[in-house]
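Every protein chain but one is kept in place in this view of the complex.
Letters A, B and C mark the chains in the order given here, with residues in each chain numbered from 1 onward.
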Amino acid sequence: MPGLGISFGRGGATTFVQDLQHSDVIVIQGSNMAECHPVAFQWVMEAKARGAKIVHVDPRFTRTSAMADLHVPIRAGSDIVFLGGIIHYILENDKAFKEYVIPYTNAANIIDPRFRDTEELDGFFSGWRADKGEYDEESWRYQGVEEVPAAGHKEVVPKEGGGGPRGKDVKKAPRDETLQHPRCVYQLLRKHYARYTPEKVEEICGVPPKTFLQVCEWLTQNSGRERTGAFCYAVGWTQHTVGVQYIRSAAIIQMLLGNMGRPGGGIMALRGHASIQGSTDIPTLYNLLPGYIPMAHAKQHSLKDYLDVNTAGGGFWSNFPAYFVSLMKAYFGDAVSKDNQWGYPWLPSVTGDHSHMTTVSDMTQGKIKGYFVMGENPVVGSTNGGMQRDGLAKLEWLVVRDLAMIETAEFWRERPECETEVFFFPAAAHTEKDGSFTNTNRLLQWHHKAVEPPGDCKSELDFVYELGKRLKAAYASSTDPKDKPIQALAWNYREIKPGEVDADAVLEEINGKNLVTGKPLSKYGELKDDGTTAAGCWIYVGCRADGVNQPARRKPQREQDWVAREWGWSWPDNRRMLYNRASADPDGKPWSERKRYVYWNGEKWTGFDTADFIPDRPPSYRPGPDDTGVKAISGIDPFIMQVDGKAWLYAPSGLLDGPMPTHYEPEEGVVPNAMYRQECNPRRLEYHLRRNRYHRAFDDPRYPYVLTTYRLTEHHTAGGMSRWLSWLSELMPEMFCEVSHELAAEVGLKNGGWATVTTARAQIECRVLVTGRMRPLRIQGRTVHQIGLPYHWGSTGLVRGDSTNDLIAFVADPNVQIQESKAFTGNIRPGRREQRYRIEPELAELAEPRDLPGLRPYATQPMQHNPEKE
Amino acid sequence: MRTDGRNIDPTLGILSGEGSHQRATGKLEHPTPEPQNDPDSYYGLPMLKAPVWKASIPFYFYVGGLAGASAALSAALQLRGSSKLIRTGRYIAFGGAAVSAALLIEDLGIKKRFIYMMRVFRPSSPMNVGTWILSAFGGAATGALVPGIIGDISAGLAALCGLPLAGYTSVLLSNTAVPIWAEGGTSMPPLFVASAAVSATSVFEALAETKRDLRVVRRLAILAKLSELLTHLTFEKSVSRVPEVAKPLHEGVSGALWQAARVGVGASLALSLWPKAPRAARIAAGVLGTLGAIATRFAVFEAGKASVRDPHATFEWQRA
Amino acid sequence: MSFFRILGEKWPLLRQAQPGDASGLGSSAWTDRSQNLRPRLDGAEVHKSICPYCAVGCGQDVYVRDGRIIDIEGDNDSPISRGRLCPKGAASFQLVTGNHRQKHVLYRKPRGTEWQQLSLEQAMEMVAERVRKTREETWEAKDEKGSPVQRTLGIAHLGGATLDNEENYLLKKLYTALGVIQVENQARI
Partner (left out) sequence: MKGFFTDTTLCIGCKACEVACKQWNQLPEDGLHLTGMSYDNTGHLGSSTWRHVSFVERPVPLGGTLSNFSWLMMSDVCKHCARAGCLEACPTGAIVRTEFGSVYIQPEICNGCGYCVSACPFGVVDRREDDGRAWKCTLCYDRLKADMKPACAKSCPTESIQFGDLVQLKVKARQRVEELHARGMTEAYLYGEEQEGTGGLNAFFLLADKPEKYNLPPKPEVPTKRAPKSWLSMGAAIAGLAALMLTAAVTP
């Protein structure tokens, strides 16, 4: 989650759901919390009962809105203007919590004189390389420093290495703590958001000034020493071509209001799968190794290059070599040493974007032969289902592991001619295996095996362990250097019974141990870069401290305080609230009794939580001019992962599409960008494929309506875990769309009747709910209708229906390659559909280009696919 | 894939909860009616559950009434001295009791559990009280078939049980949440009793042979039919206090039956009033009277179902 | 039959006659079953678990008898959920015991129109063989610029957000050793 990673240093929710009860105002935006996270929502209700104001900003009036003090209907895809408007309000009315902002953020840092803002360049920041279609971030840096390496989101376009750790001199960067310098971050923000006025908010988001200002007032009234506010978001924010910048916008607000690292504050990322946080911490992702350690890049020829690029001059990323070497020891054991560069040369290298959509588009072109799908149902859950099915049909072999016969396993039924071999392996359920999930607030919780898996059902753990054993055997006698890593791979795990791995043994490896004493490690501070420690995921070090399975701790909540530190274990170092050093003022005293959390008691940091700071470093500590690494963290640097210890209002590096959030319209919109001539995010990723036609940027006569997708309480994502269950299916039995009374009248839709929704990619049929919960908005003088589409249904299961994702095109945010499914365009008509797929020819001329002429040459797009021959 | 609506694999999970033995074939019952755009109710859905009883119940109302009244009638005739009709009455009472029991069991969800009706004595439950009445009546009516003094005493008892048997079914109906039945709480009993009298006299009228019997039976038949027509009016008037509630008497199946009942009884009355009517006319009067009596029970029964279907009947009745 | 059951169970009518509940609305009409009713959890083993649906991580108690699950409900001890569950979590019992669950390895051959059953052993062998073969065929030692990449782009993986940390760890570890880099899951946020 770079949005948070870049701003604060770690890619995870900054607080825990129970803490929401202490908020004085909660803004839920880009999330439908009551529906998608009902049990976590109890803490919002607790806050409400204590008098907190609840705001829900959403295109639809949902079950969350029903509980809110104020629902703000907004046009999908315009949130950056709404949030930018709040930033504008804070800055122009001098509502920022300056005592917090000046010491704890980079507001005072002065930026390179070469920097130019989108306000000056009509939607571009300085450093745009039209030939490459990407930014060179040199001019974004702090003035007078060599480099400002980002912490939370390691470089996605890494440079050649060399020259040792980066950003050693960051601490020397000039700051103006009066915030008056015209090029200090605070002033740059003011300039950048000068035009994000209430009027603009109304013009672009369709939110009347009165409503908008109400939100601003509630937020600012509940900021400062005595009061705090929280933001809750989910994929309603992330799934846009500017997704990361949405979250950045909220981060900026929370920094300015002094809400980070304090009770009732923070940014709660609400995530949709049991261990989705875990699967980024210990990633099944192409660009990362465990603990947010970047994959090797082809540009980094040696271990030195790799370490130089990724080691920061300050903050805890300065210990990068220790984290990496320990990982290699966990992976390869004795087979790696200083002499063979700890096995670095064995690591496969990335050369750019290998994300899901890129992989699938390669698949459709026959570039991929074998595919493993485990516990995911892309045919329903990923955008452009037609492409997904095409891709699967071009494979040589496909392995699907799931509980039930999901669409992805049975895609071939409508393509009997396809050559793909399909293996379906029945999976074991969570009740049939031991293991840990990492929940949305970075909390590891252990689930115990209750019964034996039936028949041939196996856990992924046993499956991959078995597969590994067979492959090691297959390569055992090979002399080919490419097979060395497999031979060297440490692959012996304690078994409970033959073929059944003890998950706890794997957790032991993740936690790591001291290779000299053989003792388990208890915190990541103990990691060494000399090969004497091994740890499979450095941020998880401590989860088996003292050899105890900490995630399995279950001390009842009644028997501990509200933070409940003895329930499970959260990374890092069992900290429940990140950056909690900021809950105390620069002198280490609580900002107020009401918001007391972690504070300096004279010799150490103490309080409700594990301090997110060096335990014994006094507030008064200041680093010497040449101190680097952890030494460089001063007593007033709460953001210890950051190279400069500060929260980043302005991101001098790490983001591909700009240091400050800027409004761009979605790939497919209904109005021109009212802020800049540049219509869309210039750095977005497009996929120009036959099956992936785009509509016009806006004003497409064929697709006049805004479509947005979402989940329902009664179902789970692509339905693999809900559409087979009668107790859930009966509650939401059929695919439907939600439309306003006005649109229903305009198009002739009847409540309960059938409708067909169409895009250039596909058409789907669904039942219609005509409801006052959907309302047309006035945007730039025109009426904009929005259509809501849940996306749970597919062609198998107890209840069946068309899949919304078939409608959506591949187009992505550049930073995380996430699809844009929360705002796109389409059409709707009464009645049922005929054929399912459509390949609508592109209109000869695009009404308006998405990009300023010449600034994003089509053929030279990075990570962009050339059109297929037709 | 829909099996028992729980779809649990017995090798993986055990079903042992309270409802786990609830038999479910998977077919959908009581489907939700089409929602109405009706801001004053919940999408126009009925607020109450419609009575689940089948036609056997209103038909039992008739048969029970017939049997009970017949027992009473035959006993009355006995006071006058010997008559063929006395024995006929006892047969009708006995047969009626048997058929009544059969009809009631027929309507049960689990027939073999009919005996549980006598598990307790619940004065609060007209159905329970009715069961005891019917049982007593059945016993007496059986005894009444025995010749001699035992038979006569039993017949007397049957008459005593027969009268409440003829009327309690109205209390059973009015002791529900169904607006029109509940509203008719005091006006329905006379209607049912009168209707029972019509049922019995109509049959006797048709069967009477001697002039002596005929005179009595006709006199009673005329009075019974008059009072049924009268109680028709009083019932209708009483439930019309809330127009929404009375609706079913004027429209639909129930409305038609309600009219038919009047016509039947009215016509039957006319024939009964015809002095020196030929035997055919007497039989016709009997048939019409019987049909009328049956129609009355079915009309009231159907009216109840209809008044439940309309949420506003319930709302306005309660608000009134 | 039921007639004798009545006699067996003391006839409530007789109980009614005794003082206490003359109306027959209460205790006199209770059956033996009602009086001895207990929740089915009595004497069952309980296993602590976590809800498998969303990322809130609600605690679950899984009740088991004779190796079969009889009930799954919220764990009152959890500081996050305090025993509560949403409809999905509350339906977990059906998720793990439902007859929708597949229990056998299935195989669809090229151009096949139906599944056929395979033994686990045979299927594992076939998959391992295909991984090896594809890796050999698509191995990439250097990229077009001549930099070493040590990888295969012929194999890809999807999924992980619904799996355990330990599982994701082994998956990434094995794929990295194999040179498989196109590994992805739901967590693209």
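Heads up, the rule we're going with is that a residue touches a chain if its C-beta (ideal position, glycine included) is under 8 Å from a C-beta of that chain, and two chains touch if they have at least 3 such contacts.
Being a predicted model, the structure only gives us computed values, none of them experimental.
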item: Left-out chain, listing which of the shown chains it touches; value: A, B, C
item: Contact with the hidden chain (one of A:R544, A:R773, A:K822 or A:R850); value: A:R773
item: Hidden-chain contact residue, picked from the options B:A69, B:A158 or B:A261; value: B:A69
item: Of A:V27, A:A47 or A:A68, the one touching the omitted chain in the full complex; value: A:A68
item: Omitted-chain contact residue, chosen from A:W569, A:Y703, A:F736 or A:Y791; value: A:F736
item: Residues belonging to chain B that touch the chain removed from view; value: 2, 4-6, 8, 15-32, 35, 40-43, 45-49, 51-53, 69, 72-73, 76-77, 79-80, 107-111, 113-114, 116-117, 119-120, 122, 124-128, 131, 163-164, 166-168, 170-172, 174-178, 181-182, 185-190, 192-194, 196-197, 216, 219-220, 223-224, 304, 311, 314-315, 318-319
item: Touch list for chain C against the chain that is not drawn; value: 12, 24-31, 33-34, 37-42, 71-74, 83-91, 93-94
item: In chain A, positions touching the absent partner; value: 34-35, 38-39, 41-42, 45, 61, 63-71, 211, 214, 713-714, 726-734, 736, 751-752, 767, 769, 771-773, 798-799
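The rule is short, and it goes like this: only the chains that are shown with their structure count from here on.
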item: Interface with the most contact pairs, given as the two chains involved; value: A-C
item: Chain occupying the most central position, where position means C-alpha average; value: C
item: Inter-chain centre distance, chain A versus chain B - centres from mean C-alpha coordinates, in Å; value: 70
item: Centroid distance [mean C-alpha coordinates] between chain C and chain B, Å; value: 54
item: Multi-chain contact sites of chain C, meaning residues that touch two or more partners; value: 68-69, 94, 96, 98, 100-101
item: For chain B, residues contacting two or more additional chains; value: 1, 6-7, 9, 11-12
item: Chain C - residues contacting chain A, complex; value: 45, 47-60, 62, 64, 67-69, 72, 75-82, 84-92, 94-96, 98, 100-113, 115, 118, 120, 123-132, 134, 137-139, 141, 143, 145, 147-174, 176-189
item: Complex contacts: residues of chain B adjacent to chain C; value: 1, 3, 6-9, 11-14, 16-17, 112-113, 115-116, 118-124
item: For the chain C and chain B complex, residues of the former touching the latter; value: 1-3, 6, 11-13, 16, 23-25, 28-29, 40, 65-66, 68-71, 93-94, 96-101
